[in-house]
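Take this structure, written in structure tokens, and hold onto it; I'll ask about it next.
Missing here: one protein chain of the complex. Every other protein chain is in place.
Chain naming follows the written order as A and B, and within any one chain the residues start at number 1.
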Amino acid sequence: MPDLGKYADTVLSAYAVTIALMLGIVVLSLIKGRRVRAQLQSVEERTKHGD
Amino acid sequence: MKALLLRDLRLAFRAGGGFGLALAFFLIVVVLVPFSVGPQSDLLGQIAAGVLWLGALLACLLSLDRVLALDWEDGTLDVLATSPLPLEAALSVKALAHWLTTGLPLVLAAPILGVLLNLPSPAFGPLTLSLLLGTPALSVIGTFGAALTVGLKRGGLLLSMLVLPLYVPSLIFGAEAARRGAEGVATDTPLLFLAGITAGVVALMPFASAAALRINLR
Partner (left out) sequence: MSIWEYANPVKFLRVSERVTPWFAWGAGLCLIVGLVWGFFFTPDDFRQGSTVKIIYIHVPSAFLAINAWIMMLVASLIWLVRRHHVSALAAKAAAPVGLVMTLIALFTGAIWGQPMWGTWWVWDPRLTSFLILFLFYIGYMALWAAIEDPDTAADLTSVLCMVGSVFALLSRYAVLFWNQGLHQGASLSLDEEKNVADVFYQPLLFSIAGFVLLFLALVLYRTGTEIRLRRTRALIAREVQHA
């Protein structure tokens, strides 16, 4: 860790917030993506067999 | 067009039409301000111009959903959309009716309420003028918001959320004009910008409002 001096809290909290928010949107996007993909698959199965 | 205007005005003045509601809200907000910031006269005097602008702006918001909601419910909007009168013109008339029944009374009430907030005397003129120039824009922008949200149940809150950011430029220049007036400094620049925004909005926004309304009427 470089010597951040008296601004250590400032810099680290800025990076922490950024990483948290970035991870947040990535994770949320992936979760929604998987869920929708699974939903589509199950509906497609149903309609294929139902016809 | 005149018939539409008169009809809307008559509807607003009828009992339950909402006329006076905006004025009452304006008064209540102004009365609440000293309770929230304390009664010191000089503090109130400093913030009076801004508070009056903000109060007028919020009061305008109140009656916006009425601009289109009632006509949506009873099918009048469908009739208006298919009438020979261009929808843009009809919406401009509705915005005008809104201004006459909401904005204009606020303009007239503001100086009186200014006394309650210890508004400095040189500010009265610029404040009233800025509200006079700015409130028409608020009505027109509000009509756009109403057109966007007209079909929605509980559209009122969303309407406020969409419209308030659009009010920022008018608010900035209007309140600045009033503040400069209070200090006795020249108010031409903000008033000019304010008038420019209103002119642009009045001329162009009805097209966006009509587009939004046509989408909703499909």
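We adopt the following convention: a contact is a pair of C-beta atoms (placed from the backbone, for glycine too) under 8 Å apart; a residue touches a chain by one contact, two chains touch by 3 or more.
What you see is a predicted model, and the numbers here were worked out from it, not measured in a lab.
Novice: Touching the absent chain in the whole complex: find that residue among B:24, B:108 or B:161.
Specialist: Reading the full complex, the residue touching the unseen chain is B:161.
Novice: For chain A, which positions touch the chain that isn't shown here?
Specialist: 2-8, 10-11, 13-15, 17-18, 21-22, 24-26, 28-30, 32-33, 36-37, 39-40, 43-44, 46-47, 50
Novice: Residue by residue, what part of chain B touches the chain that was omitted?
Specialist: 144, 148-149, 151-152, 155, 158, 161-162, 164-166, 168-169, 172-173, 176, 189-190, 193, 197, 205, 208, 211-212, 215-216, 218
Quick note on the criterion: only the chains that are shown with their structure count from here on.
Novice: Just give me the whole-number Å value for how far the CA centre of chain A lies from that of chain B.
Specialist: Roughly 41 Å, centre to centre.
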